[in-house]
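Here the complex is missing a single protein chain, while all its other protein chains stay put.
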Amino acid sequence: MVKTMDKKLEPIVKAMQSKFSATLEEFRAEVHLFVKPEQIVDALTLLRDEYNFELLSALTAVDYHPQSTPRFHVIYQLTSLAKNLSVQLRVPVNGDSPKVPTVTRVYAMANWRERELIDMFGIEVEGHPDPRRILMPDGTEGHPLRKDFPLGYEEPQFTFNFDEIDLRKPYAKE
Amino acid sequence: MGVEQKLGNMGVVTTTLENVVNWSRTNAMWPMLFGLACCAIEMMSAQAAHYDMSRFGMELMRASPRQSDLMIVAGRVSKKMGPVLRRLYDQMPEPKWVIAMGDCASCGGVFNNYAIYQGVDEVVPVDVYVAGCPPRPEALIHGVLTVYEKVKGDTFKDLAKR
Partner (left out) sequence: MSQIEEVSLEQFKHLVSERALTGETMLLNMGPQHPSTHGVLRLLLELDGEIVVNCIPDIGFLHTGIEKNMEAKTYQKAEVMTDRLDYMNTMGNNLAYVMAVEKLIDVDVPARAQALRVILVELQRIASHLVWLGTSGLDLAAMSMFLYCFREREQILDIFELVSGQRMMTTYIRPGGVWRDVPVEFEKAVRDFIKIFPKRIDEYETLLTKNPLFIDRMVDIGYLSKETALSYGVTGPVLRASGVDWDLRKARPYMGYEQYDFNVPIRTEGDTYARYLVRVQELRESLKIVEQALNKLPMGPVRSDNRKFVPPPRSEIGVSMESLIHHFKLWTEGFPAPKASVYSAIESPRGELGVFLEGDGGPKPLRVHMRTPSFDNLGVLSQIVKGYLVADLVAILASIDIVLGDIDR
């Protein structure tokens, strides 16, 4: 398994560090660059136009509840087909009124993935062209992938507690 | 066919109304083409050449609920799909039967969480549960035959109720 960062990534990391004062973390040869929410659009534009990162592979978030500053990391996983490189941008956002700007103008793919952020994490995406819920039905309360949202585990029915659960199970009528 | 011998030369056969009605219902049961998730793929396998469900008089999968009398709920039912499922069920003409195919439809299966109904019997009344994740096509066919058994056992009172 490769343990160090690809040589070809070094100039890119340098540029990101000098332009956006991004901080670098490395793990198993993966490069994670931390930038601020207001820089993300510029950072992605730069990476796309100057360094051939044509593909935004993934856009998601991680919730670090109960920690609140920052509570979320929004993750942008970029791939360059021409150079065969990957880089990950991470944007820490705070727990009270989490907000990131939309990147749909840089990568059209972000549209649905950002709707997923809105739906599943309750992270507001500023300037999103279509900020509706995407997976959960309209009118759901809460955001399922947040850590403080309960899993919704129901007690399984076994022989010993069959009757007890059977009584309160909401069976449908004809 | 064997019917000729039974008829003798009188051209008449005596039976009960219940029997005739139930017999006709079982031998042309049209299931609704209602695939939700992984189980739907096994339902398709059951329809395809290898398992060939049409041997039991049900090669006609109808996409429209108004033409079908058996609903095979093949897959997990999410909270968003539940109301849609119920509406489809309500649109089916009487008499109608429901098979919950797979663990998810029967009891939630491996997904014990916020998004999935823990058993489709919370949404529509179920006649037969087929276990398995996914059930093999043979198991589905067995489930269908179990519905037939149930239908054949219907008495006149049940028929009137339906």
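Order of writing sets the chain letters: A and B. Residues in each chain are counted from 1.
The criterion applied here is as follows: a residue touches a chain if its C-beta (ideal position, glycine included) is under 8 Å from a C-beta of that chain, and two chains touch if they have at least 3 such contacts.
Quick caveat, the model's predicted, so the values are computed rather than measured.
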Ask   = Which residue among B:R25, B:R76 or B:K96 touches the omitted chain?
value = B:R76
Remark   = Contact residues on subunit A toward the hidden chain run 1, 27-28, 30, 32, 54-58, 60, 62-64, 75, 77, 79, 81, 84, 86, 88, 107-109, 111-113, 129-130, 132-139, 144-145, 149, 151-153, 170, 172
Note = Note that subunit B touches the chain not displayed via residues 33-38, 40-42, 44-45, 48-50, 63, 65, 75-76, 78-84, 86-88, 110-116, 122-123, 133-134, 136
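Throughout what follows, only the chains that are shown with their structure count from here on.
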Query = Can you name the residues of subunit A that touch subunit B in the complex?
reply = 135-137, 140, 144, 149-154, 156-157, 169-174
Note = In the complex, the residues of subunit B that touch subunit A are 79-80, 86, 107-108, 112-115, 118-119, 121-125
